[in-house]
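All protein chains but one are shown at their positions in the complex.
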Amino acid sequence: MGSGYSPTRTQAIHWGEARSGMTIGAGDSTLLGRLFARPELAKIFSDRARLQGLLDFEAALARAQAGCGVIPEDAAGKIAEKCRAELFDLDALGAATAKVGNPVIPMVKKLTALVGGKAGRYVHWGATSQDVMDTALVTQLGEVLDHTQASLDGLIAALAALARKHRDHPMAGRTFMQQALPISFGFKVTGWLSALLRARERLGELRPRLAVVQFGGAVGTLAALAGQGRAVQKALAAELKLGVPDMPWQSARDRFAELAAQFALLCGTLAKMAGDVALLMQSEIAEVSEPVEFGRGGSSTMPHKRNPVAAAAILAACEQVQALAPLMLRALGQDHERGTGGWHAEWLALPEIVVYGASALAAARALAEGLVVDPERMRANLDLTHGLIMAEAVAMALAAKLGRLAAHEKVGEACAKAVAEKRHLSAVIAENAEITDAIGAAALKRLFDPAGYLGEAGAFVDAVTRAADKALKRRDK
Amino acid sequence: MGSGYSPTRTQAIHWGEARSGMTIGAGDSTLLGRLFARPELAKIFSDRARLQGLLDFEAALARAQAGCGVIPEDAAGKIAEKCRAELFDLDALGAATAKVGNPVIPMVKKLTALVGGKAGRYVHWGATSQDVMDTALVTQLGEVLDHTQASLDGLIAALAALARKHRDHPMAGRTFMQQALPISFGFKVTGWLSALLRARERLGELRPRLAVVQFGGAVGTLAALAGQGRAVQKALAAELKLGVPDMPWQSARDRFAELAAQFALLCGTLAKMAGDVALLMQSEIAEVSEPVEFGRGGSSTMPHKRNPVAAAAILAACEQVQALAPLMLRALGQDHERGTGGWHAEWLALPEIVVYGASALAAARALAEGLVVDPERMRANLDLTHGLIMAEAVAMALAAKLGRLAAHEKVGEACAKAVAEKRHLSAVIAENAEITDAIGAAALKRLFDPAGYLGEAGAFVDAVTRAADKALKRRDK
Amino acid sequence: MGSGYSPTRTQAIHWGEARSGMTIGAGDSTLLGRLFARPELAKIFSDRARLQGLLDFEAALARAQAGCGVIPEDAAGKIAEKCRAELFDLDALGAATAKVGNPVIPMVKKLTALVGGKAGRYVHWGATSQDVMDTALVTQLGEVLDHTQASLDGLIAALAALARKHRDHPMAGRTFMQQALPISFGFKVTGWLSALLRARERLGELRPRLAVVQFGGAVGTLAALAGQGRAVQKALAAELKLGVPDMPWQSARDRFAELAAQFALLCGTLAKMAGDVALLMQSEIAEVSEPVEFGRGGSSTMPHKRNPVAAAAILAACEQVQALAPLMLRALGQDHERGTGGWHAEWLALPEIVVYGASALAAARALAEGLVVDPERMRANLDLTHGLIMAEAVAMALAAKLGRLAAHEKVGEACAKAVAEKRHLSAVIAENAEITDAIGAAALKRLFDPAGYLGEAGAFVDAVTRAADKALKRRDK
Partner (left out) sequence: MGSGYSPTRTQAIHWGEARSGMTIGAGDSTLLGRLFARPELAKIFSDRARLQGLLDFEAALARAQAGCGVIPEDAAGKIAEKCRAELFDLDALGAATAKVGNPVIPMVKKLTALVGGKAGRYVHWGATSQDVMDTALVTQLGEVLDHTQASLDGLIAALAALARKHRDHPMAGRTFMQQALPISFGFKVTGWLSALLRARERLGELRPRLAVVQFGGAVGTLAALAGQGRAVQKALAAELKLGVPDMPWQSARDRFAELAAQFALLCGTLAKMAGDVALLMQSEIAEVSEPVEFGRGGSSTMPHKRNPVAAAAILAACEQVQALAPLMLRALGQDHERGTGGWHAEWLALPEIVVYGASALAAARALAEGLVVDPERMRANLDLTHGLIMAEAVAMALAAKLGRLAAHEKVGEACAKAVAEKRHLSAVIAENAEITDAIGAAALKRLFDPAGYLGEAGAFVDAVTRAADKALKRRDK
C-alpha cells in the first residue's frame, strides 16, 4: 500500500478453502461465541439444521400431496426416506447456491436424483424455493420461541422471587441518575417484571400469526396444483403442525417483521435491566453484583477488577438485535410477488436477531437468578445526601399548611443552605421555626426515615408479582 | 470562511426571535408540510394542544383528589377553571422550559398563581412532571389512534372493493421484478389487504396496553399521597377515561415503544403498496396510475410528466417513521426511575412517528380510493414475454409424463431457444414432438392462456375480502 | 370508540387551518423547542428562508445566463428584482405543493407572473425543480456548517482550557464503570478533545465535496441549454460562491449522506461527553456538575433536585440525529435519474439532522465552558475502594521480581482478602512478607499514592492540547 499500511503477521493465518470455520458473526466464533449465543439456540441455525429444515418440508409436502391424491402414495414414502441431511454434500450445495441464488434449487435436484425412478418425478411438486425456505424458517423460529418462552418464564419467576424478598428493603430511587426519593429494591425489580409480563403477552399474541405454513408456488396462486392447491396447503400445514394462513405471504413479510420488532422490544427491556444492574454495580454505589465466581469478570492487568461481564454481554447482544430489527421492518417493502434483495436480507438478519435475542434473555435469567443484593449498602447509600433525599417528604408535610408550591420553595431554600454549608438537611430545617412549627419535631423526625416514605411500593410489588404468578400458572396447566 | 464557502443571499431571511414559524420538521412547514402531514393530525401536537393536554391532567387530578377527599372540593373546581391554555403565555413557558428542563414546572407555577388563594395550594398535588407529560401524551396518542383506525378501515374497505372488482383480471405476477406467472390484479391487492388486516389486529391488541394513565409521583411510589396514592390513581384514570396500569411506568417505556414499532410495521406495509404502485406506473408498464387531476405530478421542465407524487410522499413519510421507531426501541434502556436523555428523546421522535405514519396511512387510503387501473394494459403486458410467462404451466403439464425436474429442464431448453431465436415459446414447443405428443395440441393451446392459469387466486381474494368485511362489521356494531 | 378510549378535553384545542403553529417536530415548538434547537439554526429552515433560498437560485441563474448570453441582460435584472420571498403567498404555494409534489413548480409560475413581460419568458430557463431545491439546500447547509465550525472551535478551546487546568488533578479512571486506576481529569477531557479534533478534520475534508452547485436540468444532461450547459453551470456556481461538481448529482446523493454520517459521528462523541458528565454528576460520585443557575434542573416535586438537564437535552438531540442519519444512508439507493420517495425523504430528515446536531454541539460548548469541577471530591473518591484501585501498581512493582502473571495473581489474592475482611489493601499487603520483601515498605507506601501513578497522562494532555491550539490557530489566519 502506498499509504504504508501493510500490517505484518508473524504467521500465515489462512488454512484451506472450506467454509466451515468462518466466524464473521461473533456468535459463530469458538473464541467469542459463548459470550453472545447459547449453543442450543445457535444449533437451530447450523448448516445441517438449515438443510434438514428444507428437507422436512419436501417430505411433508410429498406426504400431504399423497394424502390429497396429487401424487402416488408410494412416491411420498420414497421421497421422505431420502429427506435426510446426511445424504447431501453441504459444500457442493453451497457452491451451487452461490450460482443460482438459493439452496433449494440444487437440493431439489440432488433429492430428485437420490429418490430416482418414478417417485423422483414428484419431488417438490408445485412448490417454489421460497415456500421451502420460509416454512423451514417458521419451524426453526418455533424452536427459538419455545426456548424464549422457557427463558422468559424463568426470568419472570426469578424476578418475582427477588421482588418479594426485597419488597420492603429501602434504597435510593434515582431520576436523571440523581438520588430522588426512597423506593424499595423490590419495587425496582417489579418495574422490570411488569414490562416483561407485557412482553410475554405480546409473544402470545404473535405466535398464531407467525406459526403458519408458506405455500403458494411461484407467485402465490398455487396454479401448478391444478385446483388442488388449497387442499394441499391445508394438509401440508397439518403435517408440519402449523396453521393455515388466509393466503400465501411470500411478499407480505409482516409476520417476520413483527417477530423482529418484538425481539427488539424485549431486548430493550433486557437492556434496561442490565443497564440498571451495571449502574448499581458501580464502585461508588455497589448495591448489587453479578453472581460471584472465581475469575469471573477479571482484568488482564488489574488484579482487583470484578467487571459486570454478564451485563455487558447482554447489552451488546441487545444492541445487535436492535440494530438488525429495523432491517426487517424495511424489508417489508418488497416488490411485487417476490422481493429483489429484501427476501435475501432476511436470511442475514433474522437468525441473528432471534439467536442473540433469545441468548440475551437466557443470560438475563441467569443474572436474575444469581444476582447478589446488598440491602445494607442500599440503606447506607440513602444517607449519602445528608437528608436531601427526604426533601419532598418534608415539603409535602409543609404543603398542608403553606400550599404545595410555597412549601416546595421553602424546603428548596433549606436544601440549598444544607448543600452550601455541608450540613444535614434535618439540622438546617430544625433551625427554621416556620417549618418546625408547622410540622412538629416528632413528625419531622419520622419524615427523615426513608423506610417510612415508600408509599405504594409494596402494594405495587404485590400486585405485579401476583400477576406474574397467574401468568406462569396459566402456562403450567 | 477560509474555505471560500460563504453563500450569498439577495435578501435577509431572518425576522425576529419568535419561535412560531420554525419548520425544522418538514411537516411543520407551510410550504412542504401538506405533502407529509395531515393538518388534523398535526394539530394534535400544536403548542396549544400540547399545553392544554398538560392542563387537562392538572384539572382531572384536582377533581380526582377532591373525590378521594385528598384536597377540598372547591379547590378542585377553582383549579379546573384555570386549566385553559389561552390563559398562559406560551413564549414565557418555553423560555422557562429551556432553563429547568421541562414545561410542567413553569406551567404549574403559573397555574398556582392564576388559581391563587387557598385553592392554589393544591395545584399539582403529589404529582411529578413526568406524570403530567406522559398522561397528556397518552391522550394525544388516543386521538391519533382514532384517526388511524378510521383511515385504516377506509383503506381496508377500498382495497377490498378493488380486489373484488379485479378478482379475475389477469396480469403478470413478478418475482425479482421479472415476469413469472399470471396472477390477477385482485390477488395482488389482496396481498396488501391481508397484511393490513393483521396490522389492524395488532393495533387492537395494543390499545388497552397503551391507553393507561401514568401517575406515580417522583419515583413511582406515590409516597406524597400518604396512603391515598392508588385510590387517586384510579380516580384520575376514570376522569381521563383511561385504564389503570399495574404500576407506574415512568422508566418502563415499552408501551410507547410498541406503538412506535407498530407504526413502523404498518408503514412497512404501506411502503410495499406504494412501491408496487410506483413500479406499476413505470412508463414501460403503465398498468395503474394515481388519481388523475389537473397539474398533479407535473414537472417544472417536462411538459409530459405525470409523476407518482402520492406514492413518493407515502414512501418518504414511511422512511421517516421507520428511521425514528428504532430510537423508541433504544429509549427503552432508560436508567433507574427516570431516564437521562431517553425520556427527552421520546419527545422528539414519538409525535413525528405517529403524525407522519397516520398521514401516510390517510394518503394510502386516498390513493387506493382513486387508483386508476388499466386491465387492458395488464392483459397486453402478459404477452410481452412471448409465451415465456406460461413456461411453468407447460412444464407442469409435461411433468405428469416425464417427472417434474426432467420436464422443467426440457421446457427450460425450449425457453432458451425461444429467446435466442426471438420466437414465441408456443412456436418453439410446437416443433418439439416429445412435448406435443405428451400434452396434445389442444391442451397446449389452453396452457398458453394466462387467464386459465390463475390457480387459487380468486379463492384467496374471496377469503381475504370476506375476512375484511367481517373485521369492519365488528367495528360498526 | 368501542374500546372506550375517548379521552376528554376540558377545552377545544384546534384553532383554524393555518399551517403555522404546527409543532410535530419538538424543535419547532414554542414550548419545547429551545431545549433542542437554537433559534439561529432553526431559522435557516424557516419557511421564508426556505422560499428565499429557492428564489436566490432563480436570481443567480438568470444573472449567470445573462452573463453567458443565454438570456437577455435586462431580463436577468428584472427576474432578480422579484426574487423576494415577501412577494409570495406561502400558504398558496404550500397548497399547490401538496398537489404537484414540490414547491418549485408553483413558485416558478408565480415568479413568472410577477416578472411578466418579455423578461418573464426567461424565468427558470433550462432548470428543473431539483436543481433549485438541492442548490438552495447546499447553501442552507453552508450556513449550518459555519455555525457548526464556530461552535466546534469554541468547544475545542473550552476543553483544551479544562484539560490544562486539571492536567494533574487525579481522579478514578473507570472501566466497565468500576474504579480501575487513577487518571487525571485533564486526561479524561483530553479524550473527548482528541475525538473532536478528528471530527473537525473530517468536516474540513467534507466541505469542498459538499459545497457545490446542483444544476443538470431534467435528467442531468443540461440538454435544454443547447450547448451552453456547462458554461452556465460554472457561472451559476460562481454567482452562488459554490464549487462546480464533476457532473450533476441529482441521484448520486452521497454528499448529503456523508454530511449526515458526519453529524452522527460528531453526535456520538458529544453523547460520550454528555454521558460521562451525567455519570460523574451522580449523587454518589458528584465530581462535576452542570453550570449552576437559579432554578436550573429543578423538579416539579422534589425541592432538592439539580438534574443534568443540559446533558439530557444533548443526549436526546444526539439520539434523534443518530436515528435519522441512517435514513440518509438508505436514501442513497435512489432509482435512475431522480428517486421516487428517496429525494422527498431527505426533505424530512436532513434539516432535523443538522439543526439538532449543531444545536447539541452548541449546548455541549456551553456545558464545557461552564462545567463545575470538584477536584477535592475526585481525590476523595479515589479512596473509596480502600486501596484496591492501586492494585495494578503494586502488581507491576512485584512483577519485576515474580513475573507479571504470578504477581497479578498474588495481588489478586490480597485484593480478595481485603474485600472479604473489609480492610485497606495496603494493610493486607503489609502482612504479606513475600510482597513487602520484594518491594520494600517505602516503595509500597509510594505505590498507594494515586497522584504518583498517572503515567503518561500529563504528556498526552500536553500533546493533544498543543494540537488543538495549532488547529484553532490555522483557522484564525
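Letters A, B and C mark the chains in the order given here, with residues in each chain numbered from 1 onward.
Everything that follows uses one rule, which is that a residue touches a chain if its C-beta (ideal position, glycine included) is under 8 Å from a C-beta of that chain, and two chains touch if they have at least 3 such contacts.
Model, not experiment: these values are computed from the prediction.
Q: Using the document's definition of touch, tell me which of C:Ser46, C:Thr97 or C:Ser251 contacts the absent chain.
A: C:Ser251
Q: Out of B:Arg50, B:Arg330 or B:His344, which residue would touch the omitted chain in the full complex?
A: B:Arg330
Q: Which one, A:Val70, A:Ala349, A:Cys415 or A:Leu444, makes contact with the chain that was left out?
A: Answering carefully, the residue with contact to the hidden chain is A:Ala349.
Q: Which listed residue, C:Trp125, C:Tyr356 or C:Phe448, touches the chain dropped from view?
A: C:Trp125
Q: Could you tell me which of C:Arg84, C:Arg230, C:Arg296 or C:His386 touches the chain that is not displayed?
A: C:Arg230
Q: Residues on chain C that touch the omitted chain in the whole complex?
A: That gives, for chain C, the contact residues 108-109, 112, 118, 120-126, 173-177, 180-183, 187-188, 190-192, 194-195, 197-199, 201-202, 205, 209, 217-227, 229-230, 245-249, 251-255, 257-258, 261-262, 264-265, 267-269, 271-272, 275-276, 279, 318, 322, 325-326, 329-340, 392-393, 396, 399, 402-406, 453-457, 459-460, 463-464, 467.
Q: Using the touch rule from the top, list residues of chain B that touch the missing partner.
A: Contacting residues on chain B, toward the hidden partner: 172, 174-181, 278-279, 281-285, 297-299, 301-309, 312, 326, 330, 381, 384-385, 388-389, 391-392, 394-395, 408-409, 411-412, 414-415, 425.
In this text, only the chains that are shown with their structure count from here on.
Q: Return the distance between the CA-based centres of chain A and chain B, expressed in whole Å.
A: For chain A versus chain B, the centre distance works out to 25 Å.
Q: Distance between chain B and chain C based on Cα centroids, please, to the nearest Å.
A: Those two chain centres are 29 Å apart.
Q: State, to the nearest whole Å, the distance from the C-alpha centre of chain A to the C-alpha centre of chain C.
A: Computed from C-alpha means, the inter-chain centre distance equals 31 Å.
Q: Can you list the residues of chain A that touch 2 or more other chains?
A: Those would be 174-177, 180-181, 279, 326, 330, 392.
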